[in-house]
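Of the protein chains in this complex, all but one are displayed in their positions.
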C-alpha cells in the first residue's frame, strides 16, 4: 500500500484499514435431527484506495463497516462456515472482487462446544482455550495463520530451572522440581493449506498437549521450542510457528514459621508479574512472509 | 452481632467483617507417581468483637488478614483440601476456637483440571464453569452452600416464548423456535451434609445439564425451575436452591435485504442487554436460614 | 412474596424476579447549543404473580424482559433521566401500576463525563469510579440506596498497622508507615430522600475523599468507619451506610540484596490476595430495612 502525497505539513497517510470487529456469529446446521453449532467472533477489515476518507472525509470508496458485518452473516448463510480459516478465505475472496479493495485482514475466534450426551440439540461450552485464525489478503495472495490462545496447562513435577547467570541483581534460587504452568498462545502459518483445517487443529492441539507433558523441562524455553518442533515435524505445510507463553509462577509457600514442612505440596499461584517467553520457529528454506503476520505483535 | 453504642452523632457500627480475599491455593498430592492437583481461590473473613478497630483504631482484637491467609496455606498442609466445602469447614472450625471470633464467612472457587492422557503429572484446564462453596459460621452453627457459576449451555431448538402480555411497550414477536442459551449460576444449601461433596457436585452438575437438555422450554423460567426441582428431588439434603440465569440472546439475523432466507440458521449472539431470571426453590417444611445466604445477593 | 404450594416432591417456588439487565442508555439533552449527556447502565427486574411461568411454562403474566427494556428507553424520552435514583423511581412507579406486578428491583450504574473545554458538545470520560443506584419497590414502598464503586484512593504515608494479636500463624510485621490504598465501594440508604440526588452524590463523593485523606489511619477499619460517620453526620437522611474496601497491598521491596536501602520509596503493588474490610453503619433509632438491601451481598 502506497502512502498518499504529503500534506502541506509534510505528513502522509500510510498503512490503514477499516472494518467491523467482533461480529458474533452462531451458525446452526440443522439438516438432520442432530444439530451442529459453530460459534465465532469474526473481524473484517479492508485495505485499499480509501485515502480520501482520511484526508477529506469523502466516503465514496469506503465500504461501510456495517456492510462488512452484513457480508459476514450473508456468507454464513450462502456458504456455511466449515472452518474459521475457510470462512475467512471466502470473505477475503468476496472482498477481493469489490471496487477500491486491495487487500484485507480477516480474523476469527472460535469457541468449542460439546454435545450434552442425552440430547441431539443441546450443548455445553468445552475447554478454556479459544481457536484463532487470521487471513491476510494482498491482491491475489492469501496468507493463512491458524492458532489458539489460553490453552492452560500445568506440570506438577518434571520441571527444573538451574544454571542461569548470577550477578548483583540475581536472587532467584535454583530448583530441580517446580510447578510449570502456562497459558499457551500459538500461531502457525501454512505455506501449503491442509485438506481439513478442523482435523489439523485437533491434531495440533493434541500435539501441543502431549509434547508439553512429555518433555522433562529444563526451561520453559525448551518446552515451547519442543512443542513447535513437534508441530512442524508433523505438518510440513507449516512454514512458521510462533508461540507466546507466560510463566505462570506457582511459589512454594514457606510454612516453616508455622512448624510445617512443605515438600512441594502447597503453592501460591501468583498473578503478576509473570515470566514471558516468546519464540518463532522457521522452516529452513521457507520464504519469510512478514505480511502474514501484520496483525500479530512481533518478537524482534 | 450486636451494634456498638451510638457515637455522639447517634451512629452505630453494625455488621462488619474483615479478612483476606482471593488466596490462590494450588495443592499437589504426590503420594503416588500419579499426582492430583486442587486449584482454589479462597476468601476468609471473620466476624466478632472487632469494633474498637473501627471506632478507635485499636487492633488488639484484629486477627490480621495476613494471618488469615497464612492459616489457609497451613491448613492445606496440615489437613489437605479434600473438597472446598470440607476445607472451608475446617477453616471455620479453626477460627471458631480463636479469641474474639464469633463467626466467619469462608468462600472458595475451585477450578477443574483434567489429566493429559499420556502423563501422570501433567494437566489441562477443563470446562468453563467454576465450582463454588460458601460456609457461614455463627458460633457453633455452620451453614454450607455449594454451587457453580458460568456453566454455559445452549439449545439450538426446543425453546419457545409465547403468550406473554402485550401492551403499549411490547414489541417482541412470539416464537416457537428460538435458541436458548445461558450461563448457569446456582447455589444449593445443605440441611444435611452429603457424605462426599465432590461426588455430589459431579452428580448435580450432570443433573443440571441433563435437565436443561431434556426440558422442551416454554420459558427460561420453566427450564431453571425444572433444573432446581431435579436437583432437590435427587438430594433430600438440599433444603434451598437458588439459580440465576442470564438469557443470552441469540437474534436471528434478517437476511431478506440480501435476498436470502434464514431458516433458524444464522444468529447474532448479543452481549447486552440480556434477560435475567432468578429464583429460589424451597423444600416444604424446611426452616429458612437467611444467615446461610449472607454473602449472596438475594432475589426479593 | 409468598411461596407457591409445594410440588408433589414437596418443593416450592420461593422468591424470584425476572427482567432485563444492563440496558445501556445514553441520553443527550440538546435544548441549548450546550449539550449534556447522561450515560447509564440500567437493570430492571419485576417481582409478582409470575409463578406459573416457572411451574407450567405459562407466560400469561410475564411482562417480557424485552418490554422492560423498551420501557427504559421510552421513559428516558418521556421523562428524561435527571438522576439515576429519580429515573429508577419513575420506572418502579410505572411497573407498580401494571398487572401482576407486586414489586421491582431497579438498578443503575452511571458513568461520568466532562466537557472538552473548547467545545459545547464534546466530552471525555472522567474519573475511574462508577456511580450506582438501587431502588427496591414492594407494593407502595420504595427503598432507595445510592452509592459508588471503584473510587481508587491511596495515601503515601499517614497509615499504620500495629498492636494486632500474634499467634502461631502470625508473621506480619508491625508498621508505623505504610501505603494505604483501596478501591471504595459504598452504598447509603435514604430514609428521607434528598432534594437533589446529584448534588448529594457530589458532596458525598467529596466527603469520602476528604475523610480518607484527613484520617491518620491506625487501621483501614478506622478509616472506613470515619468515612461513613462523616457522610451520615452531614446527611441526616442517610439511615444506613455500607462500605466494602479491599486493602490493596503495596509491599515495600527488599532492596538490601542489591546493596540499596528503601526508605518507603519503592513498592510492589500486589493483585491477590487482598485484605477485605466491610462494615455497616446504622443511625441510632432508625428502623432496619433489610428489603432495601435485597440485591446487595450482606456482611453478616
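As written, the chains take the letters A, B and C, and residue 1 is the first residue of each chain.
One rule holds in what follows: a residue touches a chain if its C-beta (ideal position, glycine included) is under 8 Å from a C-beta of that chain, and two chains touch if they have at least 3 such contacts.
It should be emphasised that the depicted structure is a prediction, and the values quoted were computed from it without experimental measurement.
Asks: Identify the residue among B:169, B:212 or B:267 that touches the chain left out of the display.
Replies: Checking each option in B:169, B:212 or B:267, the one touching the absent chain turns out to be B:169.
Asks: For the chain left out of this view, which of A:70, A:146 or A:211 touches it?
Replies: Residue touching the chain left out of view: A:70.
Asks: Just to verify: which one of C:9, C:152 or C:199 makes contact with the chain not shown?
Replies: Only one listed residue reaches the unshown chain, and that is C:152.
Asks: What residue numbers in subunit A mark contact with the hidden partner chain?
Replies: Answer for subunit A: residues 1, 3, 6-7, 9-24, 41, 43, 45, 47, 50, 53-67, 69-71, 74, 98-100, 103, 161-165, 167, 169-172, 217-219, 221-222, 224-225, 228-229, 232-233, 240, 246-247, 272-285, 294-300 touch the chain left out.
Asks: Contact with the hidden chain only, please: which subunit C residues?
Replies: 23-30, 35, 37, 39, 70, 73-74, 76-78, 113, 116-119, 121-128, 151-158, 179, 209-210, 212-214, 250, 253, 255, 257-258, 260-271
Asks: Could I get the residues of subunit B that touch the absent chain, sorted low to high?
Replies: Contact residues on subunit B toward the absent chain are 168-169, 171, 257-259, 271-272.
Heads up, the rule we're going with is that only the chains that are shown with their structure count from here on.
Asks: Quick one: report the Å distance separating subunit B from subunit C, using the average Cα coordinate of each chain.
Replies: Chain centres of subunit B and subunit C, defined by C-alpha means, are spaced 21 Å apart.
Asks: Between subunit A and subunit C, what distance separates the C-alpha centroids? Give it in angstrom.
Replies: The computed centroid separation for subunit A versus subunit C comes out at 38 Å.
Asks: As a quick test, compute the distance in whole Å between the mean CA positions of subunit A and subunit B.
Replies: 31
Asks: Can you list the subunit B residues in contact with two or more other chains?
Replies: Residue numbers touching two or more other chains: 23-24, 70, 74.
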